[in-house]
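Note that this complex is displayed minus one protein chain, with the remaining chains in position.
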Amino acid sequence: MQGNYLPMDVDSSQGRMGAYMRDHQDKVVGRWTELVVTGLRGRSSAVEVRREFDDLYSLVIRVMSGADEQAAGELRAVLAELSRSRARNGFSPRETALAVFALKDAVYELVTDATDLVPEYLVFSRIMDDLGLHTFEIYAAAREQIIADQAAAMLELSTPVIRLWEGIIAVPLVGTLDSARTQLVMEKLLETLVATGAEHAVLDITGVPTVDTEVAQHLLKTVSAVRLLGAECIISGIRPQVAQTIVALGIEFGDIATKATLADALLHALNRTGYQVGKA
Amino acid sequence: MERVPILKIGTTLFVSIQIDLQDESVVRLQEDLAEELAATGARGVIIDITAVEIVDSFIGRMLATIGSISRLFDAETVLVGMRPAVAITLTELGLSLRGVRTALNAEKGLALLNSTVNGTA
Partner (left out) sequence: MDELPIRTGDDVVRVRQQVRVVAAQNGLSLVDQTKLVTAASELARNALVHGGGGLARVEVVTSGTGKPGVRIDFTDDGPGIADLDLALTDGWTSGDGLGLGLSGARRLVDEFELTSKPGSGTSVVVTKWSR
């Protein structure tokens, strides 16, 4: 795992800090818990927090004693997990980083009277600051991932492939057609072609607000891909303003069939499949 | 070097690419097909790439070339079974393979050839 390592300036002289902290574990963790629970405004029970913190505290002491090389990595890992969990459960960034910074406060209160421990406290403080930043980074990354997952889910939902008729499928495109959307449309469309053996695919762009050169390129790409699987594309839903824009921009749809409505496209595809539509 | 076998069934030549072809084999296939077309007077070629996972610009161009060569022998080529991932990649690469007809599978490819030959398409 990449990342910065803890500033391990901790040597045997720092051992005193570690020992001091160990001797006053109960008092410090108690104060630490108190500070955090107040900050979390009742969203976590004191018992839960105390249990988490007793474990964390032991890890911190191991790091401060300087002898245990793995302790630093373990501490970062535990904090990362804590951070991710907070992010997933909707805690704010401040509430999440609070865990680390509150320990600084609790330890500071402990050493206020022990002036000979000031240099060690400074080292401890720097280590805590680094951990606080680390906690925040993990939190931010976790939140970004949640947003990305939600966006992907939304994209997936808004791109249905419909079976209009035997051998004819359609994709109603709603909203802007960007790169990501196009990729998804192509994947789903092609998979459906393979699954159904359809030879006609209708791309309905009624719901696409603007068709500029970029959107046109995306459409052309999709048509190209569909053709490689032996099917033909029809683009439907061309609104009057869109038609004018397309011509004004000089976009050529060449030999791709384009229709005003989905109904027209369906009729076109049916005719090409050998059906004749008439009233009974 | 692997040589791709060419099967003749009626007036159609069938080629099924099963393995990851290196460039020499690709060129060899092109040569072999040209020879078979000349020797047999086949009217159609079906190239099945259902098992092909990668089509890069070299192989893509080979496929297009085979299409052109076939036409010189008055034969139609149909490329069948392209995988979705391959189609998307080829499109991104900018290769549309216009000039080669395509179908979803060998059965449809054959139907396409027959309709062309009989003049109903």
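The first chain written gets the first letter, and so on, giving A and B; residue counts start at 1 in each chain.
The rule we apply is simple: a contact is a pair of C-beta atoms (placed from the backbone, for glycine too) under 8 Å apart; a residue touches a chain by one contact, two chains touch by 3 or more.
As the structure is a computational prediction, the values presented were derived from the model and not from experiment.
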Residue among B:V55, B:V100 or B:L113 that touches the chain left out of view: B:V55
Identified contact with the non-displayed chain, of A:D130, A:E187 or A:E214: A:E187
Selected residue (touches chain absent from view) among A:D55, A:E144 or A:E252: A:E144
Touch with the omitted chain, as defined above, among B:I9, B:A51, B:L72 or B:L93: B:L93
Residues in chain B touching the chain absent from view: 20-24, 53-58, 61, 83-86, 88-89, 92-95
Footprint left on chain A by the chain that the document does not show: 1-2, 141, 144-145, 152, 183, 187
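One rule holds for everything that comes next: only the chains that are shown with their structure count from here on.
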Chain A-chain B separation of Cα centroids, rounded to whole Å: 42
Contact set on chain B toward chain A in their complex: 79-80, 82, 84, 86-88, 90-92, 96-97, 101-105, 108-109, 112
For the chain A and chain B complex, residues of the former touching the latter: 183, 186-187, 190-191, 193-194, 197, 199, 221, 224-225, 227-231
